[in-house]
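Just dropping this structure here.
Only one protein chain is missing; all other protein chains are in place.
Lettered A, B and C in written order, each chain numbered from 1.
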Amino acid sequence: MSEPVIELRGISKRFPGVQALDNVSFDVREGEVHALLGENGAGKSTLIKILTGAYQADGGQIFLRGKPVTIPDTRHGLKLGIAAIYQELSLYPDLSVAENIFMGHHPSLRGGLVNWRQMEQRARAILHELDADDLDVSRPVRGLSVGNQQRVEIAKALSHDARILIMDEPTAALTKHDVDQLFAIVRRLRERGVAVVYITHRLEEVFLLADRVTVLRDGRVVGETLDVSKTSQAELIRMMVGRTLDTLFPKTPAQPGEVVLEVRNLCYGRTTRKVNFILRQGEIVGLAGLVGAGRSELAQVIFGVTPAESGEIRVNGRPVSIRSPREAMALGIAYVPEDRKNQGLLLRMNVRENTALAVLRQLLRYGFIDYAAEDRLAKEYVEQLQIRTPSLLQQVVNLSGGNQQKVVLAKWLATKPKVLILDEPTRGIDVGAKAEIHRLMNALAQQGMAILMISSELPEILGMSDRVLVMRQGTIVAELDRAQATQEAVVAAAMGADELHMTLVASTSLNP
Amino acid sequence: MTARTPTLSPARHVRVLRTQEGVLFIILLVIIVVLSLLSDRFLTANNLLNQTRLLTETALLALPMTLIIIGGGIDLSVGSTLAWSAVMLGFSWQLLGLPLPLAVLVCLLTGLLGGAVNGYLIAYVRVPPLIATLATLAIYRGFSFGISQARSARGFPEEFAFWGQGQIGPFPTQFVVLVVLIVAAHLLLSRTGFGRWVYAIGNNEVAARYSGIPVERVKFTLYALSGLMAGLAAFIFTSRVTTTRADAATGLELDVIAAVVLGGTSIFGGSGSVVGTMLGLAIITLLRNGLLLTGVKGDATFMVIGVVLIIAVLINDLVRKR
Amino acid sequence: MKRNPLNRSFVVLALSSLVIAACAAPPPAAQQPAAPAQPAAPAESQLPAGWKAGIPKNAPDRKGKKLVIRDVPKLIGIGYFAATTKGMEQAAAELGNIDFKTDAPTEAKIEKQIEFIDNFITQGVDVILFAANDPVAIAPVLKKALDQGILVIGYDADAQEDARQFFVNQATFEAIGAALIEDMVSQTGPDAEVAIVTSSLTAPNQNRWIEEMKKYAAAKYPNLKFVVTLPSEEDQQLAFKATQDIMKTYPNVKGVFGLSSVAFPGAADAVKQAGKCGQIAVVGLSTPNQMRPFVKEGCVKSVVLWNPIDLGYAAVYAARAVADGELKPGATTLKAGRLGELQVRGSEILLGPPFIFTKDNIDKFDF
Partner (left out) sequence: MSTPAAPTLPPLPRPRRWVVQQESVLVAAILALTLCVSLVNPDFLNTSNLLDIAVNTAYIAVAAAGMTMVIVSGNIDISVGSMLGVCATIAGELARNDVPVPLAFAAAVIAGGIMGAVNGALVAYARIPAIVVTLGMLSILRGGLILVTQGRWIESLPQAFFFSQRSTLGIPNPVWVMVIVALLVWFFMRYHRLGRAIYAVGGNAEAARLAGINPRQVHFFVFVVNGLLVGLAAVLYASKFTAIQSNAGQGFELAVISGTVVGGVSILGGTGTVLGAVLGSLLISQIGTAAVFLKVSPFWLQAVQGGLILLTVLVDVLRRRRMT
């Protein structure tokens, strides 16, 4: 095995009130993929920020090819060949794709002038490598789907021609298909001798991709760095959470009841085309598909964000018209959106305020907010969902991803919905919180709630769903029951592999 | 963030002095103490009550402006709306011969209309607030000149002066009105669902919409409210100065915004309070008043206020970051 | 308060008839076009009949005592009011025993001006001098000053008559109007098209001058045609642009009036830079310093103005005289230092006829 390209020895970092990293040692070798695991808050982000130069360590030393270095800022880090794809998308909405990729290191002419032509060419070339040829490099990023934005992020890191590439959950927003492509790229980079630090919450990826794995917990390395070939999922989970989880997808079989939600020939623009499906009490229906297949858009149509242009929605058998989220809420529909930070949370407001937001009207007494009632409500859900927060008055921006997601869930559960639409409910959430949310979903379904779960994570779809709907190009192309739903079947339907597709459509009675 | 056991009790009282309002209050106290040492005429009930007459119109506009800025918007047209409303008061009374109470109603409705147009443009047509109100700033001012043909209405009956010059007990009439409205605005913002919605929209409009908040209606209401307050301010102003001028309150929007931002309301929306705004306004007004009483000239006062504005915000930042 | 039925209307006809009626009766009223009927004079027996101006309540005897005088012009930061201040300071120095200071807002805004006066009342000064941004709006605060025994004297721009004691009138509106028209006609002839660049459309003095100019012209030069009146808001750039636009929109215009110390140089600059000196006459009111270059180049033949230094000077002498009990209702003259004896008509102190600055005498003045 080759020598470490970069090595951290005894790194410590303290933030007010938190020891984020405590004497962490970590190294990456040329031509390896080194997975970094840990729950949210374990210190992964801090570690990579120290690597890139975004943060400075309080103690310890960094060695680059055996020589001690200091990385005073990210610019310096980039010069040393250390690039990162951060978990938070960090794009400039009004600038073009090409410029987003090359900001900070534009291909230049003399005098610091930007060479636009070369920049766009190179951007196209990089995107080509990512198999994203359809992305117009001169259009602004605003309006791109999350998946495409993620590709721009990856292209951005690749554009640095980095020797050390840090990827913080690069696949969180990608579907199976995209993930495969990304893996191909990562492997290609590895062959070229790039050292990759790979952070993920998807354990299977570790085994598919990584050579070695390091687990962080509470700012320390758990045990030592392991060879992937010598460990197991169970062991990694135990290392991460400090206990054993019974099972990843604790699915309890449902007893579906009445039809609660029925959608007929629903249309909106080019993204929702003649969609038909039903949702029964007490069942969890998984909605699978590639990014851009129109799943979130469908949810938004049902929820009234972008009201349907034609078609029919029935709730409890009654045809209804849903023109806004408020009307959807009044009908007992709740929607936990995909983009937690932009669509779900008021980051600068506290847990209590976020939890009560959707049911504020019910907490009013003579027009004024009944604080005691609000407190009771928030407390109830904080306890029920085990939201870990120092107080109800904590700003949610300070919570971990999993707890933030629970706050969004709490907000919607407080509305006592009959239909709960969950859009990527566990994206970017650590294993522990994920299992908790899955258990919660089961419990809710048991109580008779109808759940529509959009997910790009196949194991989650397969593990949690009583039924699976597959969307492609704005419409539902397959409906599979739990027994039928295999990885192959779903992927085939999602990608439109012809034969499978035909079979599946034939075997399910979707079209009226 | 590491997981901690939830402690669910709010421990608010300890932090009061660390809040924006706490810091501003201390700054205000310091200013009052210094000024009262410099001039014996400053810290008298008479002087302070008198100041409330002078600041009422600004304060009335600052109340809705606080809400609007918290909600992520801005209203630059308030001064023009005030002038237009005042002109309509004079116009409908003097030229159309309406009875005075009806003319006052016209004045309030004019303000409401001006605000509603802003609200409609911003909430439903989705013109960015700054641009929409920059345009209506010119338009409403133009209406004031056009309708009045730049002539002022005057000769209001004496009883009309009650609202701008009269007293209720020892208090100036408009001060009483103002206090009632401050309390109302404070309760509206901090205690009602509507107020919470305003914060939510300023914090994250998309999330607010996804949470079933009628974002458009809230925004529309805010601007309409701002217009209505401008109408009310116009009425009180007219009563105070006994005439209606097309160029009344020119540039008042800057004074109003200065008070709001000094009061700690984030110009980017999402945070702020009515109490803060009123403290900000009190700081500016008392500083101007006190400096003048101690014999500092207007141009120098101007400079001092600029410096205080910057320093107050700086101190506030420093104290709260700690 | 009784309302004059005429006040119900803004129409020019009614206004001018009011003005004519007012002017027919001596003394020449300085009230504004739409000013309401004045309330009855205080029923004090020692007051002369027809006295309508205000009287301070329970004013202490200030004879020979030190006076605290505060001057609140329309705004500070412009040459004209810097000149009145200069005159006031001269007078204060000559008289001695006077604590004098000028302070006012930096923009001509009545709201702010009221605030300044109000603060001076609180401060407990002896005399408030003012040049009103609005004759009516300023009245309540001036009356408040009178109620507290403060002496209130106006200059340059008057308030409602009952809101002040005396007003130093630099020149009657009629005289200024006539002088401006005569000046213009002497350059353009009586059959010309002329335009006006005023300060702001709401400025009371300017509006009154325009009124008088049109009245005078209608009587004497009926063929003088006023094509447009544009505002310039005390901004030389706007005056410049307005004049440019006038010259292009109305190509037959032979003369432009610049009715403020900012509008006049702005208008003159526009004519000069368009190369139309001599073709288009520029006539107006301004200070010699601001107009000197244009007068010297010959682009502007003459500048009509009273001497603002003298105006300020007279105002402070008036204040002293009122405080000493020498200038009281019914007086007909005022001794004003180097200005000699000034005429007093009713509650107005007359500075004399407007002054015409020309190439020959303009260098003698520095304000």
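Convention: a contact is a pair of C-beta atoms (placed from the backbone, for glycine too) under 8 Å apart; a residue touches a chain by one contact, two chains touch by 3 or more.
Just so you know, these numbers come straight off a predicted model, no measurement behind them.
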Chains shown that the absent chain touches, full complex: A, B, C
Among C:53, C:127, C:262 or C:334, residue touching the chain not depicted: C:262
Options C:149, C:190 or C:293, residue touching the unrepresented chain: C:293
Candidate in contact with the missing chain, chosen from A:114, A:184 or A:234: A:114
Sole residue of A:3, A:73 or A:258 that reaches the chain not shown, by the stated touch rule: A:73
Contact with the hidden chain (one of A:93, A:193 or A:367): A:93
Chain A residues touching the omitted chain (full complex): 52, 54, 73-78, 84, 86, 88-95, 99, 103-106, 108, 111-114, 116, 134, 136, 138-139, 141-149, 269-271, 291-292, 294, 296-297, 300, 306, 338-339, 341-343
Residues of chain B (touch criterion as defined above) contacting the omitted chain: 121, 125-128, 130-132, 134-143, 145-146, 148-150, 206, 251, 254, 257-258, 261-262, 266-268, 297-303, 305-310, 313-314, 317
Positions on chain C where the hidden chain makes contact: 76-82, 106-107, 201, 228-231, 233-237, 240-242, 244-246, 248-249, 251, 262, 265-266, 268-269, 272-273, 289-290, 292-294
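Convention: only the chains that are shown with their structure count from here on.
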Geometric centre: closest chain by C-alpha means: B
Centroid distance [mean C-alpha coordinates] between chain C and chain A, Å: 73
Set of chain B residues in contact with two or more other chains: none
Chain A-touching residues of chain B, taken from the complex the two chains share: 1-12, 187, 191-193, 196-197, 199-200, 203-204, 206-214, 270-271
Contact set on chain A toward chain B in their complex: 18, 41, 218, 303, 305, 324-326, 328-329, 335, 337, 342-349, 353, 356-358, 360-361, 363-364, 367-369, 375, 379, 382-383, 387-393, 398-400, 403, 411
Contact set on chain B toward chain C in their complex: 39, 41, 46-47, 50, 53-54, 57, 94-95, 97, 145, 148-155, 157-158, 161, 164-165, 237, 240-243, 245-252, 288-289, 292-293, 295, 297-299, 302
